[in-house]
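For reference, the structure discussed in these notes is given below.
All protein chains of the complex are present and in place, except for one that has been dropped.
Letters A, B and C name the chains as they come in the text, with residue numbers starting at 1 for each one.
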Amino acid sequence: MFYRESGDFKSTYSADQQTFPIKFDRIAVGVILAFAFVVVPFLINDYWEKSILLPFLVWGMAALGLNILTGYCGQVSLGTGGFMAVGAYASYKITTSFPELNMFLVILLSGGVTAFVGILFGLPSLRIKGFYLAVATLAAQFFLVWLFNKVPWFYNYSASGMITVPERTVFGIAITGSNSPPWATYLFCLTFLVVFAFIARNLTRGRIGRSWMAIRDMDIAAEIIGVPPLQAKLSAFAVSSFYIGISGALFFSVYLGAAEPTEAFGIDKSFLVLFMIIIGGLGSIFGSFVGAAFMVLLPVLFKNIMVGGFGWPTDMVQHFIFMLVGGLIMFFLIVEPHGLAQLWRVTKEKLRLWPFPH
Amino acid sequence: MQNAESSPLDTFPKLLNHNARRFADRPAIREKEFGIWQTWTWSQVQEEVLAFAAGLDVLGFAPGDKLAIIGRNRPRLYWGITAAQCVGGIPVPVYADSVAEEMQYVLEHAGVRFVLAEDQEQVDKTLEASEHISGVDQIIYDDTRGVRDYEHSYLHDFAAVQKLGRDALAQNPALLDQRIAAGKGSDTGIFLYTSGTTGKPKGVVLTNDNIIITSRNSVEFDHLTEQEETLSYLPIAWVGDHIFSHGQAYVAGFCINCPESEETVATDLREIGPTYYFAPPRVFEGILTNVMIRMEDASPTKQKLFHYFMNVAKRTGATILDGKSVSAMDRFKYWLGNLLIYAPLKNTMGFSRIKLAYTAGEAIGPEIFDFYRSLGINIKQLYGQTEAAVFITMQPNGEVFADTVGVPAPGVEIKITDSGEVIYRGPGVFDSYYKNEQATRETKNDEGWVMTGDAGYFAENGHLKIIDRAKDVGRLTDGSMFAPKYLENKLKFFPQIKEVVTFGDQRDFVTAFINIDLDAVGNWAERNNIPYASYQELASRPEVLKMMEDNIRQTNADLATDSKMSGSQIKRFLVLHKELDPDDGEMTRTRKVRRSTIFEKYGVLVDALYDGSTRCHVKTQVTFEDGRTGTIEADLDIKDVEVFPPVEKTA
Amino acid sequence: MSPDILNTLEVILNGLMAGVMYSLVALGFVLIFKASGIFNYAQGVMALFAALTLVGIQTGQVPFSHLINVMFGTNYHNWSNGINTVAAIILTMCVMVLLAWLVEKIVLRHLVNQEPIILFMATIGLAFFLEGLGDLMWGANIKVLDVGLPSGGSFWLEDVTKEWASEGSEYFGMYIDVLDVWAAGIAIILVVALTIFSQYTKTGRALRAVADDHQAALTVGISLRTIWVVVWSIAGFVALVAGIMWGSKSGIQFSLSLIALKALPVLILGGFTSIPGAIIGGLIIGVGEKLFEFSLGPLIGGATENWFAYVLALMFLMFRPQGLFGDKIIERV
Partner (left out) sequence: MNITQPPADVLLSLNNISLSFGGVKALTDISFDILKGEIRAIIGPNGAGKSSMLNVINGFYHPQQGEVWFDGSIRGPLKPYQIARQGIARTFQNIALFKGMSTLDNLMTGRITKMHANIFWQAIWKGKAEKEELEHRERVEHIIDFLEIQAIRKTPVGRLPYGMQKRVELGRALAAESKLLLLDEPMAGMNVEEKEDMCRFILDVHDQFGTTIALIEHDMGVVMDIADRVVVLDYGKKIGDGYPDEIRNNQNVIDAYLGVAHE
């Protein structure tokens, strides 16, 4: 309906392969980004920051990471929570050991550390497949959480066993700690998400992405036509963990401020992220975001309606949301295995053909 | 190329050099290949063309030699045209779909020495043809696929020839300059063979001036600029394509786009979104039908929306397009419609960017014509011929009518002979028919007037109206003109009418045989649950006869407003009991009505039309699909139709 | 005998008992996997759900009472003050059968011929749904389940083992919860029963047929759907038993569903398709984690049960991806 593609033709391969081949999309994305970077910071307040925007950005990052591993490379992982913990503790250790280090670097390094751990736990994927692997990743989940609980070095021997982020500033503005302005933390996370979404897109549309998808779609054939399984799978684990690590680091240092592993990075987090990508759409970057947004907004929405509106007790709403989420997962797997992203694709096709039905 | 600078731009090689300087980095030609629109700028085209020209020279292509160009629209084939002219030779485009025999005739008649063939298929045909004729020395092919194992002594890969040329140019950069400079406007530019429906094709000889001057005039007439994009999908060998995709492109310096293949033309059209577009009426008709069919299975709401705004457009669209004023409300509605329907529609058709579209060749149905104009697509008609390098009349912006073909093109004079035939004179008038003096003299007299063979006249608004082939035009007993084809076309614009045969020459009034369109009327019958088993039965239904009568009355009313035609309103008609059929010799294979045959075969009916009887028995022989013959009998009702007194058109 | 040996012995015994519990859950997995190739993550939650339902019915709770009360401001809680345990168990079983039927009808039949991993994720969804449902129906507060099974240490064993201890050593005999012994016994009965069922009943044979080859089973006219309902019902029954055991042992609470996760490594050891495998895998894990905790736990901060099972499974996978009793996977193209 809004699309005017006629005359928007491609005379080079780079134009044909660009991320948004349709001019209209390029404009739309530009506008949205501009809005997110320029307008939102002025509107944002504590409530929006803490209960909607930061969660979305952080979980979006995690979903992106898991989607690379599960959606693109077809390796199911239930260790997301554990890897987020790695990111969190890495950022804690790094920033406490090197207080001067720029926070951007700290976050990135945390991602690096997680990537390394990810590779370690990815090794089994060469021998085992499908849900065997899923179970193997549970080992990562439980072992890591246990580790951070039991080894005092990780939490600097603090009495509570918790880790608490010291205040750190970027360009003189606090982005961690209690008195960091919402817009700053928001922009900080947004920057990471946007940059890494862009990188994810580039990776997935290039050689590496194709080798991942080849492994996902038919691993044997992939190896026979020359895709090295070791490289493909481990790179997927590395990149995925890198993203998840970053999200963990942001989650702890920017969002929570203080964390205790079993609470913050339990198995439930692993499932949360898995659900995000199932509902959002496996093998779709856009889907990762939609999924994250969905899973972040859903509880907020129902809390507001049921607790606020009908005055239900919170725990009951909690159970209700559990049911709802569980139901939705089954619903999507049955009705639209490719998630919300696919629904969007279909709608878009319709818009492009408007006024014709097909 | 200093000398090119000074001399006038009267040949294509000179124009090419000129453009290569003017528009060095502007796109000159594109082709959809390997998934993208491969693009060549004017300077690149210059390099390619000169390289090929030099290559031809190396292969011994001498001034005056003919280069046949056979294949669909592809850059290298277009380059071949100019390249041949660079060396002082004459390009002879040949219809790609012509069979070996036809090709053989053209090659022989034009005395072709070199052939530029698109691909294996064309090479094969050429080889087959050149077995029976002498003269074809060298064959150059564009697409190497499958040709690798051929005997290569006289076969050359286009790229290889260019290689030869580049080397030669490296030796002597000025190799071609002399010959290019020597070229004159009066030189023979190209042979275009008219696809002969009757008899052998005639080779129309056109000079550089013919093409370039008419192109220049038309470009100015329609204010075309180097910004235009156009889709080159019509046969290279057809004069239209030579003007639209070559002449005008070189003069205005705009970019032509070659589709990936015949099958993908529609998609390619959509991708390119031309600003300047030519298509024969049937193409526009096809697109419209397609739109309507696709709308059929849209949701009810969408359909409502669509029809509502299409009506808005019908009311105001064309007026707005002609720059006349409409009420603010209508303007708003149109704006809204454009947002919701027209623009998306144009987008899906590939007409989003269209500035100017032309149609010609046959009469176009008014409703089709209006559909496009109401969408804001500036579609116009022109009247032309190969012999005129296309343009005889054109429609100026703001004076576009469905039933006339416009005013004389710039520099063209038009006269109507006493016999009612249209004759013209102008810059585009062809030099001669190649090796056919007699035909030339028959068509072109000494003052350079050319017979079109079409009958027509100037309407009140000074626009030319073509009504029929001159030889078919007759007179009623009262002396007023009777143009059967004109009447028949008018009636055939009604979807329910498939064929019409009108009578009136040397008679008091006009009458008609009608063939209903079985699909359209059948559909209508089912919707109004009118039972019928066969064409014959349906044709004899009173409801159908009524419908036909209405259509004819409508036509008559229309005719009455036309001083020249008000005499040929149809007084009586009948609906034939069988469809006119080539198998029964009633039509040609190309579905043109054979008047004479029908006249004798159905004489009894014709008489009945004039002796005032209201019913008539007829018995005809028919040939069935399996070739057996049988007879069918029927009693046909003959209907009278109301006729209207002549009224002056309120223009 | 030195106390150390005896302690070790006690640990092993306790491990075995714990293992039996794992096996009980794993059993449910195996049944469903054999018959439908579905890796039913929800098995553990089914145990939780079964236990909750059992308590609910037993104590005569009104389902969804909280919800109703909140919505209509009413104050229902019980429609009776408790009914006979056996009746309650039977009713609960009916609920589980109904559940099985619904799962097949609403979920599974729409997912036939999907890749296993999709089905796996679907059952995760199911798990969440049941968890929410259970809590919503019966309330989330921790409940005590008492079906009259004895519990507490076995004095007899304590006395006997005291004797074994070498003179003068500070040893007070070994502690084993009678409930565990019962559990073990019931587990054995259950396995025997299942074996008999699958060997000697028509349905049982059908089950095996399906497990061996879906297509073949279909061609000989076994309705896959009925089979699935049956299997899920049986799994429901197994879950109920497991639920009862765990429930009476450590009360009914969310953590119950985590034993489902523990069952996964059990399966990996035992292989997904072998009932004995499930049992033995369970025992290995049980003993393994207890021993590990007993010996190394203190050195590395304890609570190693959290991960030991998984890491063990992981190690194991590296060398025998198909499990103890699974058959070798030959890949072809």
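Criterion: a residue touches a chain if its C-beta (ideal position, glycine included) is under 8 Å from a C-beta of that chain, and two chains touch if they have at least 3 such contacts.
Computed from a prediction, not measured in an experiment: that's the story for all the values here.
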Checked against the full complex, the residue among A:172, A:226 or A:311 that touches the missing chain is A:226
Sole contact to the chain not displayed, among A:211, A:270, A:288 or A:318: A:211
Touch with the omitted chain, as defined above, among A:57, A:165 or A:203: A:203
Would you write out the residues of chain B that touch the absent chain, in ascending order? 33-36, 145-146, 148-149, 260, 263-264
If the hidden chain were put back, which residues of chain A would touch it? 13-14, 17, 199, 202-203, 205-208, 210-211, 213-214, 216-218, 220-229, 235, 239, 283
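Following the convention adopted for this analysis, only the chains that are shown with their structure count from here on.
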Counting only C-alpha atoms to place each centre, which chain is farthest from chain A? B
Busiest interface, counting C-beta pairs, is A-C
Please work out the Cα centroid separation of chain A and chain C, and write it as a whole number of Å. 33
What whole-Å value do you get for the distance between chain B and chain C if each is reduced to the mean of its CA atoms? 81
Residues of chain C that touch at least two other chains are none
Residue positions on chain A within touch of chain B in the complex are 1, 3-13, 15-16, 353-358
The answer for chain B against chain A in the complex is residues 27, 30, 35-39, 229, 270-273, 294-295, 297-299, 302, 305-306, 340-341, 343-353
Can you name the residues of chain A that touch chain C in the complex? 76, 124, 127-128, 130-132, 134-136, 138-139, 141-143, 145-146, 149-151, 220-221, 224, 267, 271, 274-275, 278, 310-313, 315-316, 319-330, 333-334, 337
